[in-house]
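A single protein chain has been removed from this complex, and every other one stays in its place.
== chain A ==
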Amino acid sequence: MNDTTNHTTDDSTDHSTDDRTEDARGARPTFGQRRKDRIDQLATAGTVDDEPGVSLIRSAWKRLRRNPIFLIGAAITLAFIVLAIISPWIAPWDVTARPLLDKVRPQSNPVPGPEPGHFLGADDRGRDLFSRLLVGSRQTLIVGVVATLFGLLGGLTLGTIAGAVGGWVDSLVMRIVDVMLSIPSLLLAFTVASLARNPSQWTLVIAIAIIQVPIFARLLRGSMLAQRASDHVLAARSLGVRPTAIVFRHMLPNALGPVIVQATLSLAVAIIDAAALSFLGLGNPDQSQPEWGQMLGRAQPFITEAPHLAFYPAGCIIVVALGFTLMGESLREALDPKTRR
């Protein structure tokens, strides 16, 4: 009963229970009194366990708020987003400037080490590594978020059509989705990205969005089908609600839960996959816009002399991906009715 989100009526019963037990202890206990107390306690105990009128989202939030895993994930995600937004203003150097160019010696010292003003040193072209890491968060965030959004939109459209219409439309859409799922997803992304004549960050976005479409479509179609068979949709239909209104007001909002969880997890996968594409040289070749995957790929030849060139961007990718994964996993656990016990 220590939940602040509970109704005021619950709070009042709480107090009265406390008062009564104190009274019972203080007063001389009679046989009838004790029995009455016990029945009253049982009655209040029943209402307490039921937690009347708490929605799934509210009870999920209640559990999330105290879940350290969710809080860590959310903190990482928030810090990353804030950093990505303000990075161009706090980065000490311009990402295209080459202040340490004269220190680069291809034979003896290909990657200048740390020195005052450049506390992570520079990359193989004499650019300040720390500034590029900071600004790199931008591209990574944009690619991850935009790709997931596009994938979500595509999947939502296909899944809603399939789940709402049913019949042969459903079969057709699902066969297309099955074929898309029959190619290992990262391979599909490589294939799509290799189509681009002039690769840019949008190549990454589109390639990663496409591999997410079938996943979201399948997920949404499944929960839409479950909604179609549910009692509240039957009730709406029998009341004569228009079919479009049933789909968009009654079915879709109720079917979105698992999709939102998947989207959080997809953000992590999108960031890792984008890094893989950049690593293979299928991403944005424009180095004036640093991106962690690209930096990691370019660090490969310097494995013996300067492994830190790979460690920093990889560390950033791992922390951010972990943040999204932790958030997604704890969201899934909180929304899963099985774990509510």
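FYI, contacts are C-beta pairs under 8 Å (C-beta built on N, C-alpha and C of every residue); 3 or more make two chains touch, one makes a residue touch a chain; residues count from 1.
Quick note on the criterion: contacts and distances are computed from a predicted model.
Participant: Match the chain absent from this complex view to the correct UniProt protein name in "STAS domain-containing protein", "3-isopropylmalate dehydratase small subunit", "Ser or Arg-related nuclear matrix protein" or "ABC transporter permease".
Facilitator: Protein name of the absent chain (UniProt record): "ABC transporter permease".
Participant: Per the definition of touch given earlier, which of A:A217, A:L252, A:A275 or A:L331 contacts the omitted chain?
Facilitator: Once the missing chain is taken into account, the touching residue is A:A275.
Participant: Would you indicate which residue among A:A74, A:V173, A:A270 or A:A321 is in contact with the undisplayed chain?
Facilitator: Going through A:A74, A:V173, A:A270 or A:A321 one by one, A:A321 is the residue touching the chain not shown.
Participant: Among A:N67, A:T157, A:S185 or A:S200, which residue is in contact with the omitted chain in the full complex?
Facilitator: For the chain that is not drawn, the touching residue is A:S185.
Participant: Footprint of the hidden chain on chain A, which residues?
Facilitator: Within chain A, the residues touching the omitted chain are 175, 178-179, 182-187, 190-191, 193-197, 268, 272, 275-276, 279-282, 293, 296, 300, 303-304, 307, 310, 314, 317-318, 321-322, 325-326, 329.
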